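All protein chains of the complex are present and in place, except for one that has been dropped.
Residue numbering begins at 1 within each chain, and the chains themselves are lettered A, B and C in the order written.
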Amino acid sequence: MSTVEHTDRGPLSREEMAAVVARDIPDGSYVNLGIGQPTTVAAHLRPGSGVVLHTENGMLGMGPVVTGDDADPDLTNAGKQPVSELPGASYFHHADSFAMMRGGHLDVCVLGAYQVSASGDLANWHTGAPDAIPAVGGAMDLATGAKDVLVMMTLFAKDGSPKLVPACTYPLTGVGCVSRVYTEVALFDVSGDDVVVLETWGESVAELVDRLQLRIARATRPRGPGRLR
Amino acid sequence: MSTVEHTDRGPLSREEMAAVVARDIPDGSYVNLGIGQPTTVAAHLRPGSGVVLHTENGMLGMGPVVTGDDADPDLTNAGKQPVSELPGASYFHHADSFAMMRGGHLDVCVLGAYQVSASGDLANWHTGAPDAIPAVGGAMDLATGAKDVLVMMTLFAKDGSPKLVPACTYPLTGVGCVSRVYTEVALFDVSGDDVVVLETWGESVAELVDRLQLRIARATRPRGPGRLR
Amino acid sequence: MSRTQFHTAAGGTTAAEAADAALSASGVASGMTVLVGGFGMAGMPVALVDALIRHGADELTVVSNNAGNGDTGLAALLAAGRVRKVICSFPRQSDSWVFDGLYRAGRLELEVVPQGTLAERMRAAGAGIGGFFCPTGAGTLLAEGKETRVIDGREHVLEMPLRGDVALIGAHRADRAGNLVYRKTARNFGPVMATAAATTVVQVGGVVEVGALDPEAVVTPAIYVDHVVDLRSTSGEEHAA
Partner (left out) sequence: MSRTQFHTAAGGTTAAEAADAALSASGVASGMTVLVGGFGMAGMPVALVDALIRHGADELTVVSNNAGNGDTGLAALLAAGRVRKVICSFPRQSDSWVFDGLYRAGRLELEVVPQGTLAERMRAAGAGIGGFFCPTGAGTLLAEGKETRVIDGREHVLEMPLRGDVALIGAHRADRAGNLVYRKTARNFGPVMATAAATTVVQVGGVVEVGALDPEAVVTPAIYVDHVVDLRSTSGEEHAA
């Protein structure tokens, strides 16, 4: 079996999750990192990987978040934090930036989620609560446009219910758009007909299946670092 | 009556036609001059008029045609002749250039024509002959996009038939898109319900109506230089 | 016809007075749709929004990526009761209390549009495109009531152009011909909004002579620029633009 079960340790920390996502991003990819936890992936990209970061507010070649005197109010990421510019960067306006995204030119985007379904549906923009103010930002465009959409989330909600579900109960961001789901206890591929578990941390596949109440297949071929397909 | 009849002289020469078109273009207009005779209008624009020339192959602020050592193969007009760049020019790609046109941002374009109908239909791209190779270029985009489409043409074809007609017999370039028709013997406004003759050269309105076999109204208000509406 | 007019904070005129003059000349009026540039504070035309508040036009539809932060700018416009409807991608922010309160009180209409669709709908308006099929939002709440079509096996949503009567945007520099350049990610919605509005008003951090901008590097050609407010102070220092 090619599914890797790390049962000799506990679940991943948030930083470890970011490192696992970074590990899987192919060298030379053009990548958009969503607001929040996905942003932490940047720090784990291997120097020399040639990964180029896109920010939907109009830039390729985005560098790390900066603070203090280096902060430039005209140079921010999608979370409106000041960032830096790397050599080889370019700027473009919002329509061009989202054309780049929607046109399928980005290799990878990493997003957070409330729920992901077994068929790769994503729910990450709206709780559906009656008093919630809906705010979508670029989430639907990112979910629709990138060649591979990677989700980073805890596998269980605060109430203990799974967030990888047969069908999303929250309003959708995109249909069948997610490739992989990175959680603290397991890494899933949801791009095919079956949910395939590629790796677990702190528990076995058997234990996981019990907790998830979801049909899950084991991987039939190994997928090493830097390979999403 | 506000129609001006210049019966004390002959029809306009080609240069005089260009001068009349130039006379009518409002100061500060953004203008596209079509390939061929319309190009001659440029030389008659009043210095200081502030008219800015657009060429659909990606430039605002186009200067005159240049020859010899000044010719730059990377800087041409839509007719592929070398041109110059004026101060304040800008370059953009083809999609942006035609967005500018289609979006209604150009004030005026001047085009040649095979035929114009009484309701402002334009035919200028295709003779419809069975062995003709169709070639439309930017004609349909220009006809559709500019706020005012001015046509420059002889009023009669070589066989003596009028080119301002009740309905075009040649394949159309655009429907109801022409504002004015400048010919060697008369200037017509075709933007409204009636064909209105604004000015004649070398014959009277009465003589013209006889030759055209078309319902033509006289102008009821004066329209001076630099006014198209 | 669209020859750019310049409104300069110099010779006894303050920047605010220059902005007021531009807003007045723009013809902005109650009931209009106003496109407001910026992504967060980057590219936000603060001086022009302040002038819009002083102008007094109300019953406005405001199109902007966000719906105001803190108590200034767009938030102040909302607080002053001038806005009937907000069209944006992301109203909910940590400091969007003005919007949140008005929305929850039912005093503001909200149309949430995915950020890329928002940009593309304005691009369509500027480019004379009557509508476009777009996969973004297909199968979601935001496609409800919209025409859809499966193209190449994928569901698309028909999105319509989004036009403004007036656009208020920020840019880095204008030249005397009216051409604009932007600075870094402050470019964002400015170039698209400039094409999508009948009248475009721009605040810039300085105006340079014709010829000082590289024609290859002009981002917004002068044809899209109606009014330029030069925020450079008489002392030669610049305000942020």
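Keep this in mind: contacts are C-beta pairs under 8 Å (C-beta built on N, C-alpha and C of every residue); 3 or more make two chains touch, one makes a residue touch a chain.
Not measured: the values here are computed from a predicted model.
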Missing chain -> touching shown chains A, B, C
So one chain is hidden, and I want to know which residue out of B:T3, B:T40, B:T55 or B:T200 touches that hidden chain in the complete assembly.
B:T55
Residue of A:V52, A:A78, A:V196 or A:I216 touching the missing chain in the full complex:
A:V52
Contact partner of the left-out chain, one of B:H6, B:R23, B:H44 or B:H126
B:H126
Of the residues A:S90, A:T127 or A:T169, I need the one that contacts the missing chain.
A:S90
Contact with the hidden chain only, please: which chain C residues?
120, 124, 127-135, 149, 151-152, 154, 156, 160, 181-184, 214, 216-217, 219
Can you list where chain B touches the absent chain?
55-59, 72-76, 80, 85, 91-95, 97-99, 101-102, 126, 131, 133-141, 144-145, 171-175
Suppose we count only contacts with the excluded chain; which residues of chain A make the list?
26-30, 50, 52, 54, 60-61, 85, 87-92, 98-107, 144-145
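Everything that follows uses one rule, which is that only the chains that are shown with their structure count from here on.
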Of all other chains, the one whose Cα centre sits farthest from chain B:
A
If you tally contacting C-beta pairs for every chain pair, which pair wins?
A-C
Distance from chain B to chain A - Cα centre to Cα centre, in angstrom:
56
Taking each chain's centre as its mean C-alpha position, how far apart are chain B and chain C in Å?
35
For chain B, jot down the residues that touch at least 2 other chains.
none
Touching at least 2 other chains, the residues of chain C are 123
